[in-house]
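Shown here: the complex without one of its protein chains, the others still in place.
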Amino acid sequence: MHNFRGAHILSVDQFDRQDIGVLFGLAAEMEPFAQRRKLTRVLEGAVLGNFFFEPSTRSRVSFGAAFNRLGGSVRDTTGFQFSSMAKGESIYDTSRVVSGYVDVVVVRHPVEGSVAEFAAATRVPVINGGDGPGEHPTQAMLDLYTIQKELGRPRGELDGLEVAMVGDLKFGRTVHSLARLLSLYKNVRFVFIAPDALQMPEAIVERVRSRGHAVRQTGDLAEGVARADVIYSTRVQQERFTDAEEVEKYRGTFSIDQHFYERHCKPGAVLMHPLPRDSRPGANELDDDLNRNPALAIFRQTDNGIPVRMALFALVLGVEGEVRKTAREVSWFVPAKIGVDDV
Amino acid sequence: MHNFRGAHILSVDQFDRQDIGVLFGLAAEMEPFAQRRKLTRVLEGAVLGNFFFEPSTRSRVSFGAAFNRLGGSVRDTTGFQFSSMAKGESIYDTSRVVSGYVDVVVVRHPVEGSVAEFAAATRVPVINGGDGPGEHPTQAMLDLYTIQKELGRPRGELDGLEVAMVGDLKFGRTVHSLARLLSLYKNVRFVFIAPDALQMPEAIVERVRSRGHAVRQTGDLAEGVARADVIYSTRVQQERFTDAEEVEKYRGTFSIDQHFYERHCKPGAVLMHPLPRDSRPGANELDDDLNRNPALAIFRQTDNGIPVRMALFALVLGVEGEVRKTAREVSWFVPAKIGVDDV
Partner (left out) sequence: MHNFRGAHILSVDQFDRQDIGVLFGLAAEMEPFAQRRKLTRVLEGAVLGNFFFEPSTRSRVSFGAAFNRLGGSVRDTTGFQFSSMAKGESIYDTSRVVSGYVDVVVVRHPVEGSVAEFAAATRVPVINGGDGPGEHPTQAMLDLYTIQKELGRPRGELDGLEVAMVGDLKFGRTVHSLARLLSLYKNVRFVFIAPDALQMPEAIVERVRSRGHAVRQTGDLAEGVARADVIYSTRVQQERFTDAEEVEKYRGTFSIDQHFYERHCKPGAVLMHPLPRDSRPGANELDDDLNRNPALAIFRQTDNGIPVRMALFALVLGVEGEVRKTAREVSWFVPAKIGVDDV
């Protein structure tokens, strides 16, 4: 795209390596603001329409807080139904109406393609906050930003990386988008670890391969993660399996705990997860006993959502050059570390 | 009323032509702020209680965004139930409690008269955001403001206008309030177009006539709109009819599309609608194919909600003289036109 100003942000496919470089360079500038060392009021007077037509408290609060950190105000909607839509209002009308009220819109909607339809009705920038099985581009951006930071490889030096994706790769929208973003780099080695029934869709495998990347697919977690620099875990929901026997067969099979990590993973291999993680017994997830493992990046990952979303808002509203100039010191209490286990 | 400062805004009957002139004069001053060319922080530190005891995302966001544009903060409540009311709390108590928290209150409530009851408990200004079948005065104000702007007749020069109201005139609270406001002017010609079962209540017809206006009632859309300067369409809900046969008889009968407009309407006749409009097939509404017709004012109409509500907030809070003095330029991206079809 090369020019974010006034653009709709609908899909990771809009971005090339240069765009990612611009976004991540600005996100790095935003970190002191996200960490509440500095504050800016550069968007004072601007209003975000934070419209969640399906519930997602985490994403909604992350977008809203990021906008507040730039000085703007937020108008939220939540819940399954936009009351007008229930009365037969088209997405076109809904979009045209609300874009008359606000300066930028984040839309989360259960139907794939609906956010693009929303964007087609207005020139106010629209950001896709997740459209059902479609895309959730800001999640993929913060995932990629996290990988770069955790590995100490700023701005596009991800060439040659080995990334293992684990769990439900068939329905997991985040792994689809992240795989597409990673394929912008060179010689990435992908390992897709999943039961056969939940393997990565062939279209994405083809696409990644066609860009010259190596792809390996396996159902064996220990074998799959052995040389990975990054292990990206996602939930395997038991209801995805067609029969009860298979559920039992896979119970806990894709779970990583500290013992497994020490035995099978490359030292320092970065552990990621889009969250929420299921902490109930028998879940196919990252175990709570990893909380003190410094390689567990899941909370730094969610924290990164703020600077990445701040950078995106600043770019689409064209104020990226003003943020540094308007910076002030924060005078209220800010803990040196956010979490009790932060290392 | 002549003095908005500290007043409750409960009914269109509080206003005379001079009041409307004051309000609309200030609303015109607010347009550069509503269109995000300028910003003001005149209400910085003030808090709006935006209390919607029945869902109405559109109105709630419009009031909230208007208050944000003046620099104030907004505390929202949504949903069918105010949890305390379910425990037997009186409206008096609820009002007294929440008016201790905020500077001005917007109340939407399903029961007619409840907002007046709310206002009776407090000296903090209360604005009626719609009380069931009762009133929704700010909708009527923005409708009237739209008519004046669309016809190029600023401040009270609506004398001699012909206005057609179409659809469900019996239960449609917006047409009742608009008819009452329009009757402040001289020699307005009203055409009420509806099936017999949904015609304008006799009380409103009498009132309009008693002020010297001409009223014509018909069930024939083409005949009714022929000389209208403004056509105000509202939804005919099929469940209003008592038998299925009648539903079929009227299906689409009050729908206006581009072909109908060209054939039957006065050139340039302004098309309005309180929204949401039903865009499903067979609806008795304004057809989507009118979206490129410059006379379709429905989106400009909803946009006008922002300057009108900003003006009302500024007047009841007594800061109307400060807005211009505190104006600053907006530095973020603002599209020249909001919608893709805006003309």
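A and B label the chains in the order they appear, each numbered from 1.
Throughout what follows, contacts are C-beta pairs under 8 Å (C-beta built on N, C-alpha and C of every residue); 3 or more make two chains touch, one makes a residue touch a chain.
None of the values given here were measured: they were computed from a predicted structure.
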item: Option from A:R41, A:H264 or A:R324 whose C-beta touches the chain left out; value: A:R41
item: From B:S99, B:T174, B:T234 or B:S331, residue that would touch the chain that is not displayed; value: B:S99
item: Selected residue (touches chain absent from view) among A:S11, A:S56, A:Q199 or A:T253; value: A:S56
item: Among B:A66, B:V106, B:V124 or B:V208, the residue in touch with the chain that has been omitted; value: B:V124
item: Interface with the unshown chain - residue positions in chain A; value: 36, 39-41, 55-58, 61-62, 64-65, 68-69, 71, 73-74, 76, 78, 235, 275-280, 283, 288, 291, 299, 302-303, 305-306, 328, 330-340
item: Where the unshown chain meets chain B, residue by residue; value: 5-6, 42-47, 49, 73, 75-79, 82-85, 87-90, 92-94, 96-103, 120-125, 316-319, 322
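Quick note on the criterion: only the chains that are shown with their structure count from here on.
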item: Chain A-chain B separation of Cα centroids, rounded to whole Å; value: 40
